[in-house]
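The complex is shown incomplete by one protein chain, all other protein chains being positioned as in the whole.
This part shows subunit A:
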């Protein structure tokens, strides 16, 4: 191997380590027998996982987070898919402006977005409501849906819908029966992204949380301030596992989408 290749490998390994080491430190703490965070962990127990699942407050937060994440995935995917379609098949000028605005929620710091949403929701009475959470999370998640869906839609021949229409399908039927099945893997992948973005989201949730309904990340903040037991790393283990699972399935789906949407010619 040439020295340049070696250097590159070393650099990649260093970056990976830099990213992964904090996670690798937190994860073992979940199994420590101590009631405080300890590294290296002392002993081995799965008791903190049990504690999480036995606690009504944690379970309420988990259920609330799941509900919000599911609704967010649904809304962001619906709007995001329609937006992608308009972006690629619709008129030019609005599409270009929209494309520029789309990355807004990605580049604007979440804290800025959260403050803005907080002020807006206070006036409109959406603060602390489920609808408010879902709207806020959908704003954050939608760009990711649009990015995955447009990637698939760009490789689908627009002429296919023309062919479906001349065969007797209405415009919507042509979309539903021809285009949608071809981009479905990426749509589902986008939905998974949206789900995990909402499920993991702490900043906006911090601002929007009411007194009763708290999402899981918000509850973790509270717990860190008050108790800081190994329940937190235990949750971190599960969240990491979930995220990895979602990302891997999203990647697999997108690969499936590429073979599916490929034109029949080759």
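What we mean here is this: a residue touches a chain if its C-beta (ideal position, glycine included) is under 8 Å from a C-beta of that chain, and two chains touch if they have at least 3 such contacts; residues count from 1.
Note that in this section contacts and distances are computed from a predicted model.
> Select, from "4Fe-4S ferredoxin-type domain-containing protein", "ATP synthase protein I", "Iron-sulfur cluster assembly scaffold protein IscU" or "Spermidine/putrescine import ATP-binding protein PotA", the UniProt-recorded name of the complex's unshown chain.
For the chain not displayed, UniProt's protein name is "Spermidine/putrescine import ATP-binding protein PotA".
> Of the residues listed, A:182, A:197 or A:246, which one is in contact with the missing chain?
Reading the full complex, the residue touching the unseen chain is A:182.
> Hey, which of A:122, A:170 or A:249 is the one touching the hidden chain?
A:170
> To test your reading of the contact rule: which positions on subunit A touch the chain that is missing from view?
157, 159-160, 162-171, 173-174, 177-178, 181-182, 260-266
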